[in-house]
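Every protein chain but one is kept in place in this view of the complex.
The block that comes next holds chain A.
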Amino acid sequence: MLAATVRVTRDLDLAEECVQDAYANALSAWPTTGIPDRAGAWLTTAARNRALDLLRRDQTARRHLPLLLDDPALPGPESTLDTPDIPDDRLRLIFTCCHPGLAVEAQIALTLRLLCGLTTAEVARAFLVSEPTMAARITRAKKKIANARIPYRVPSSADLPARVEAVLSVVHLLYTTGHTAPSGTDLIRTDLVQRSLDLSRMLRELLPREPGVAALLALILLTDARSGARTDGQGRMVLLGDQDRSLWDRQAISEGTQLVREALSRRPPSKYALMAAIAAVHSEASSWAATDWAELVGLYDLLMATWTSPVVALNRAVAVGFAHGALAGLHALDELSTEPQLARYSYLAVARAEFLERLGRIVEARLAFTEALMLTENAVERSFLEGRLAALPD
């Protein structure tokens, strides 16, 4: 019976659903109509008809997909939480937005626009592009969804691992964009952080066995747990080393720590699991001085082996500086000085300035802080750097 229905649906889950529906219908109909002579055939026909019905509806939905995507009244995540079949709809939508056939920027832009309810202007601001540019990018992505027929569905289990990766990277980018706003007057875009947290919780609920999902949720929880201590009463930036650790969200840390253990049990650990583990080492330390820097260097080495990113290399160099002294850190940073992707990245200059100051090389430290100042657009970061520069001894 299931096989017969699968032939119609070509989708095992849908077929199972149809079969269950057929049984449910039989249970309610047969007490009054009596059990048919060929009950098996009755059930098979009922299941197949249900499948055809669903497929027709699916085809209609596919035809109307462009309309659906353009509909400004598309229900947002909050308004639909109480409907039991909605999480799947949201998941379908995020997998549609994060289809590998779309450019990565388009994936993030569509997710922000359609799942996070941001306006095109806000999405444009998050990407530092003009509104017409972003509007064109979103339109192009929607056109590809319609014209190339990117399906509105959660991918089959065979495709799922590859597709989950895209979804995770979008949610992660959403988080990092919110964590330190690329420009503007606030250090943190709380709305983006909250959306990324909501999305990873939703993914966790729907894909509970996916280790990458657990890892990303852990990473966001553990990093965001520190957000209350990242700025002081005047909105000024406070570095990790100077943060009041009693302001950290202990509940988020314990939830994140539990999740990171689960994520690390899968070998080899994903990059999110390793990043979350790094965040966990920081949250376990009672103070900056008590931080297990050697453990952090080890974790960064593992992370570099799975994900060769110059930013990871930079963070590793900083950990080396705290594990083995400022001079070792400076050497590790100097190895990255020719990295083109870091040429305009203010944190390389900030890290050099830190170590140079520690080594008493004040003139060079001043130059490095000045260089960092030229490279950041965030007002909170700028005023922090100006403060550091002013505090340097003559």
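The rule is short, and it goes like this: a residue touches a chain if its C-beta (ideal position, glycine included) is under 8 Å from a C-beta of that chain, and two chains touch if they have at least 3 such contacts; residues count from 1.
To be clear about the criterion, contacts and distances are computed from a predicted model.
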Next item on the list: Consult the UniProt record of the chain that does not appear here and report its protein name from "PepSY domain-containing protein", "Ferritin-like domain-containing protein", "YciI family protein" or "Branched-chain amino acid ABC transporter permease".
Entry: "YciI family protein"
Next item on the list: Check the options A:V19, A:A106, A:I150 or A:V297 and report the residue that touches the missing chain.
Entry: A:I150
Margin query: Using the touch definition from the top, which of A:G101, A:P132, A:P161 or A:G360 touches the missing chain?
Written below: A:G101
Item checked: Sites on chain A contacted by the missing partner chain, in the whole complex -> 62, 99, 101, 147-151, 155-156, 159
